[in-house]
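To start, the structure under review is shown below, and the notes come after it.
Of the protein chains in this complex, one is absent; all others appear in place.
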């Protein structure tokens, strides 16, 4: 049983009827709805809840955190971001979606600006599978096509992904590394590009399948946290033979 | 249910009573014995069987192939090696153990000499975990200690591992990249260093745990094989919107 | 002084007046012409010369080999390919251009099929810079645009590049990893996609700049070849203090 918490800024849904029509339960509601199943237990959390819905109790009971934010990255408290980061380094999986590239948590884990090019012009997007043997693309065809999406273009200022899963083609002429994995401390991270709030991207079944696969991929590996600091001589622990 | 075939050269066991005492059922017997379980179905195959035990029927019914060879790499037929390679590129997982670094199949998939330094002098070996978030080290402590093993030392002439899971320390002064993953085509590969035939390494429970974990990690991802070759215009397939 | 040998199949130039018009001195002639300079010494070699122009004397006097082939990969002798591979593993740099993805030497060093999608339909190509800090993109803008090129599309069946320098966008809807580096043994390899024989790609100054940069990047590192094989105890060489 993987315990997933879907975090959403949940502001566009309050302000913009276009977004509310697409996601009447919020983006977090849509994502939690397709994730729920036999092997996954899902909670949601949003920016305007106390502690952004991410109390110690919630974080300590979360195996995988999904993050969608856009307008209000600056309103996320540094203290909560620091706690989330600690949990990722301890092993909690993290899936960062779309405009989450500019969230404090993602920038802090990447160490770079995470900047990119963007354009809202109803570009068609094709996400090509680059890494066919990766569990994140199980059940996915050669590419996923989204009729209309916001364009994100290179250069995307991230560390070179440890595994590059998807590359996007945009009608207007750009490309983008749109599915990227990282390991940081004991935790695994997946960045997945699609999901601008004014398009029904999270209703697309292949996009849903990728996120389901990613939940399993980023789920924690069970083992003790490494020991750091001043080390005794190993010979004191185990005598030489 | 993951279908595993354990391939062993099975020559040392015929010639050397020391080896036979340690592995009375052969190295393949020892490995298949600890792998068998609810979720894994195990077969064995050896060099001196017809087609080295790797007929098309066997290969096509294998999800994960484990390879142990040493004395007789040259006796493995090029035709069989080519078939195994095709199966790996199609998605069959491959675990190469110890002296299998010099097997035709490993060298062919790596593209390098796969050469290294070695010494048989009862060196103590410690395999330190380098990648704590990787599923292959689930349940493993900070390091695995083997009282006596053959030494393998750098430089190990392999492509830089995509994921470096273990690094070995040897009593005599050398280090070695002893747990390495690769993805080739649709297949996943794990090279795991320990297992010289004159030591009871495959009876060590932590070594067994690593191999069990690796079986799951290299198991195939279920999706269609990519389409290659002359491509129709995408616009003929899906009209522009 | 970097000693470069430009190898070309040189068959299209003999058969196809379109190609001959674009490259009257052959593709090898065009490439060697822009490479020549104060710090680079250039030779050429072609398929139909004795030993394909790649005698031991030539190979041993080559720091960087550039490879363009397409129609006649099968006519390149296995013996010469093996010698080239040995030289790369010893440290000779290798730049593989365009349809060289299917050459024996590239497939042998990669260990995969190196297959891809292709289409000859005058697609516009944009090569976006993905790795802005890499010496291979020195002096290059955000992207290189080629008005017409052959399309190469993913999935490209190569090992994940160690460094992904360029990603191509094609007008017809595909993307491609078009600038990829690898290290194999003591040698460095750069694969660079553009250069279909019926387009004037190698007359493009930015394409030329990339190849010039790549020559410097793949040039050998000066140090002794590693020692492999049966190792003496280090303690015999240097006593314990």
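Per-chain residue numbering starts at 1, and chain names A, B and C are given in the order in which the chains are listed.
Methods note: a contact is a pair of C-beta atoms (placed from the backbone, for glycine too) under 8 Å apart; a residue touches a chain by one contact, two chains touch by 3 or more.
Just so it is clear, the structure is predicted and the values come from calculations on it, not from any experiment.
Asker: Could you tell me which of the visible chains the hidden chain touches?
Answerer: Displayed chains contacted by the hidden chain, ordered by label: A, B, C.
Asker: Out of B:56, B:82, B:120 or B:142, which touches the unshown chain?
Answerer: If we include the chain that is not displayed, B:142 is the one touching it.
Asker: Considering the whole complex rather than only what is displayed, give the residues of chain A touching the chain that is not shown.
Answerer: Within chain A, the residues touching the omitted chain are 89, 108-113, 115-119, 121, 151, 153, 155, 157, 159-160, 162, 172-174, 182-185, 226-235.
Asker: Where does chain C touch the missing chain, residue by residue?
Answerer: Within chain C, the residues touching the omitted chain are 91, 124, 126, 129, 131-135, 137-142, 145, 147-148, 162-163, 183, 185-188, 220-227, 234, 238, 240-241.
Asker: Need a quick check: the contact residues on chain B for the chain that isn't drawn.
Answerer: 126, 128-132, 142, 153-155, 160, 163-164, 167-170, 173-175, 177
Here, only the chains that are shown with their structure count from here on.
Asker: As a quick test, compute the distance in whole Å between the mean CA positions of chain B and chain C.
Answerer: For chain B versus chain C, the centre distance works out to 31 Å.
Asker: Quick one: chain A and chain C, Cα centre-to-centre, how many Å?
Answerer: The mean C-alpha positions of chain A and chain C differ by 36 Å.
Asker: At least two other chains touched by the same residue of chain C: list those residues.
Answerer: Where chain C meets two or more other chains at a single residue, that happens at 153, 155, 160, 173-174.
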